[in-house]
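Next up is a structure, given as structure tokens.
Missing here is one protein chain; the remaining ones are kept as they sit in the complex.
Order of writing sets the labels: A and B. Residues in every chain begin at 1.
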Amino acid sequence: MFSLIRSMWLVFLHAFHKRDTYQYPEEKAPLPARWRGRIVLTRDPDGGERCVGCYLCAAACPVDCISLQAAEAPDGRRYPGFFRINFSRCIFCGFCEEACPTYAIQLIPDFEMAEYDRQNLVYEKDALLINSQGKYPGYNYYKVAGMSISGKEKGEAAREEPPVNVKSLLP
Amino acid sequence: MARIFIDNTPYEVKEGKNLLEACLQLGLDLPYFCWHPSLGSVGACRQCAIKSFKDEDDKKGRIVMSCMEPVRDNMRISVNDSEATSFREHVIGWLMTNHPHDCAVCDEGGSCHLQDMTVMTGHSYRDYRFTKRTYHNQDLGPFLNHEMNRCIQCYRCVRFYKDYAGGKDLNVFAAHNHVYFGRQQNGTLESEFSGNLAEVCPTGVFTDKTLKSHYTRKWDMTYAPSVCQGCSLGCNISAGERYGSLRQIVNRYNGEVNGYFLCDRGRYGYEFVNSSQRIVHPAIRPHHNGSASREYIIGEVAARLKNGKAIGIGSPRASLESNFTLRQLVGAEHFYLGMSDTDHDHTSLALKILHGGPVRTPSLHEAETADMVLILGEDLTNTAPMLALAVRQAVRQVPMNEAMQQVHLAAWQDAAVREAMQEAKGPLFILHTFPTSLDELATGIHRDAPDNLARIAFAISRALGAPVNGSLELGETEQALVNDITAALKAAKRPLIIAGYGTGCDHMMKAAANISWALLQGGGQPMLSLTLPECNSLGLEMLGGHRFDSALAALKNGEADTLVVLENDLYRRADKHVIDELFSYAKDVILVDHLYNQTAENATVLLPAGTFAEADGTIVNNEGRAQRYYQVYVPKGEVQESWKWFLQIGEKAGVQRLHGLHNLDDVVWAMTTAIPALAPIAKLAPNADFRMAGQKIPREPHRYSGRTAMLANESVNEPRPPEDEDTPLSFTMEGYRGEAPAPLIPFFWAPGWNSPQAVNKFQSEIGGHLHGGDPGKRLLEPHVNGSIPFFTEVPQPYLSMPGHLHVMPLYSIFGSEELSMYTKGIAQRAQDFFVIYMNPEDIDEWNITPGIWVNFHIEGHAYLMVAVPNHWLPRGIAAMNAGLPKSQIIDLPQCIRFSGSEVTSTF
Partner (left out) sequence: MNYWWIIGGVLFVLLNTAAGLIWLERRMLALWQDRYGPNRAGPFGLFIVLADTLKLFFKEDWIPPFADKVVFVFAPAIVVASVLMSFTVIPFGPNIMVADLNIGLLFFLAMSSLGVYSIVLGGWASNNKYALLGAMRGASQMISYEVFMGMALMGVVILSGSFNLREIVEAQRKIWFIVPQFLGFVIFLIAGIAETHRLPFDIPEAESELVAGFHSEYSGMKFGMFFIGEYLGVTLISAMLVTLYCGGWLGPDFLPGVVWFVLKTFVFISLFILLRASMPRPRYDQLMEYGWKVLFPLSLLNLMATAAIVLSLK
């Protein structure tokens, strides 16, 4: 009984504490680097698109708000022919970023995306693709994948032997 | 039945199987790579290891490969034994050492057996930290993509391609840890069954190249159970759609029909669905040469049908429902079969033989079990490809059974059985004018003019006891062949006789029927398989209608002035001048079709019809098996099923015969009541109100993605998903998640089994029937009452007419079928349409320069062609590639006159 009254008293005392609230928008809140906000598509160190159109982000998305079409460029790189995120559905859970095998899709600390027209919340690739490597500088998927693209032939990726000479009988 | 103990639980399993099959059949998850239900076991991958115990007291046991171990009574094994599981995990760890980090860019991902098995064994972390082996890839043509780095050396590809399908140009090269699976050099894979490598390969070495051009993961596609429209065999397929275009065809297992495989025409011939030549909006000429609204057009068409002078032309490539509704719309007396007259003759003969005769026509699966095959005038690889694959398996029956008896092997011990058999083949005889790809397996081959071949066949039937009139004087070699074949037929337990439309000579079918009937009369158990030109030829014939040439007569004498054409390019049904004349008499041509073709150019009203992927319907294959295909997706524009157009027109025009019919079930009901022969179709598949646990069967996998974004570019307000009132399938991912009844399975998937190998969870016996029986209902069963209606008339020996050529059709898997030619890869592999093959001596005699345009005359109409010498053809016989687009001489075989004038100009 006493503890109840004591806790009521302690709660009452909070009336005289300092407020924790940030008075947004006059006062901006400092966001941590891993804040899960607006989704972007990043680029490789060599400037190419990181997204290879593997559809894993779309599959991971619990609200199914990502849709894309994989395509292959003449140089052998895969890329999304279109990439669309319906932010009016997005719940910023970050599963897409977690599922992405190429670090292409990333959530950044920007949440100020409000629109008067819901249609404007549908972002296409030109609005998603940024000119940066985002949180994972230096990573290049094709340097660890076995597929050859122009500029990276078979056997030139990290930890790869040169291609097998089928005609050789040497051990 | 044998009793075995798996982890101390007793199970009843079938004897003679291997333990892997037994375990899979019991629903246990056991990983494997090199074993395939159709290819048998070789014990190469070491992945299916289990523990086997001597007896109850044996606690130690020993590791064995379950695929190599036959089921024995009172056997004790353990699947979950820790040593066995860690063995399996290590094996996959080794297999994965060189597997690249490719899943994101690999087309197999999401339906990959290697992914499934890796997850199943629990190998979740790569221990190997050294360098990986790499390979150069090859260009394998328009159908398959090659990425050798991903190979795990299971040897399934060469075992399928060489051993099962008889391909020559895929093999394994090099040695030890860098074996290479590919061709000797870059180039298109020659086998007509190469596409199966994409499904046979447990990982992404061979993947579907047409899918790659619009790549979609398995989990993202909307699937529906469908039936291939490429030939008369009716193989079961699953068609997958995304973003409004058809993306992929995969095999849909049917134990009776196609089993695990498809031919390349069936697998890749789907791109016409996405063609830019699709008719999407209704149009009316000349007033509204653009599109018009659906209601307006239906009103217009109904008005044009009012005077009762309309005739309907059906189509062997349209469903029974569409043909039936057209027949009801114009009246049975105004319904014409849209087949060429030769096709009509063949199909009605085939129906007569199958319906009135006493011999059963086998399913493809039964054909595989034949121990003697006689092929009369058919190049099966090109006219009924999967039947050729079945024949390849049938010729193994005799030596395989011998080997099994001599060395006590089971059929699934693939390597051992093949070793014991060596090159031995069972009896296979082929009588055909041209060489065929099955010739390499044949015991005896004879090449001659079709009529002469038919005479040999009649002689065989007479030797077997069939009553045949007329003289059958044969040469010495022919008579020896007759004796050989007769002896082989008599010796065989289940001989299979195959004939069909391949030579255009109906005596072949008659002789085949005679042979099989005579065998039956002599106490044998023969099977008779007849190939037919198109996917629903037999169904259309069962529906019944007038001959095509009488349609022209009806127009000419003024009985009719309006044509209603159903899914048919009439320019493929008769020679160009005939159809031109037909259209000149028609006041109105109302065409319901999906592609803008030559007939569409002559149409006054165009109604967009759904293709097999956008329509529900039933077709009947050459076996008389009615099979239902289901709409995969709702197309854009005004496209709808042909039968829906006819129902709507009928309602507007107040046609009493169509009154009260609104959906598929109604049409099927009306059709089966009107035509008793089609009655079993009513029980073909569950009705539209069928529900499982109160829910529909979803067409989409439960991981289907992007639902709230795929249409967001048009409007952020998501539209209500379309509803399917015709079938128990739903167009969304919502619905019953368990196993659907066999005719309604849109795609094969089971928890932990994302690849097509999941099918083992749906079979009542591995490699056997699906649960609840394979889909499809046979409409024709042998008729054995009274006397057998033998064909007694013998054809006359072939005599060449001076100045004339008897032109035979030359069918090709790539090119002869109308719709598959819209696939770029298939068109690439097709022959030229203007080529005429002739005997070199004929060419010499008539002073034709090979390779130069020459005029040929048919009934006064000149056609330009290029002669190519072919020494297989007898004198006076020529051959043309049948069915190619732009072909002008259609109704083959026919006699054409050579005018002798060379033309130097080109098209």
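A few remarks follow.
Note that a residue touches a chain if its C-beta (ideal position, glycine included) is under 8 Å from a C-beta of that chain, and two chains touch if they have at least 3 such contacts.
Everything quoted here is computed from the prediction, not taken from an experiment.
The hidden chain, counted over the whole complex, makes contact with A. Although one chain is not displayed, subunit A still touches it through residues 4, 7-8, 10-12, 14-15, 17-21, 23.
In the analysis below, only the chains that are shown with their structure count from here on.
Averaging C-alpha coordinates per chain places the centre of subunit A 44 Å away from that of subunit B. Against subunit B, the residues of subunit A that register as touching in their complex are 52-56, 58-59, 61, 63-72, 78, 84-86, 88-89, 101-102, 118-119, 121-122, 124, 141, 144-148, 154-155, 159-164, 166-169, 171. Chain contact summary for the complex, subunit B toward subunit A: residues 100-105, 109-110, 129-137, 147, 149-150, 173-176, 178, 180, 212, 214-217, 219-220, 243, 703-710, 712-713, 715-717.
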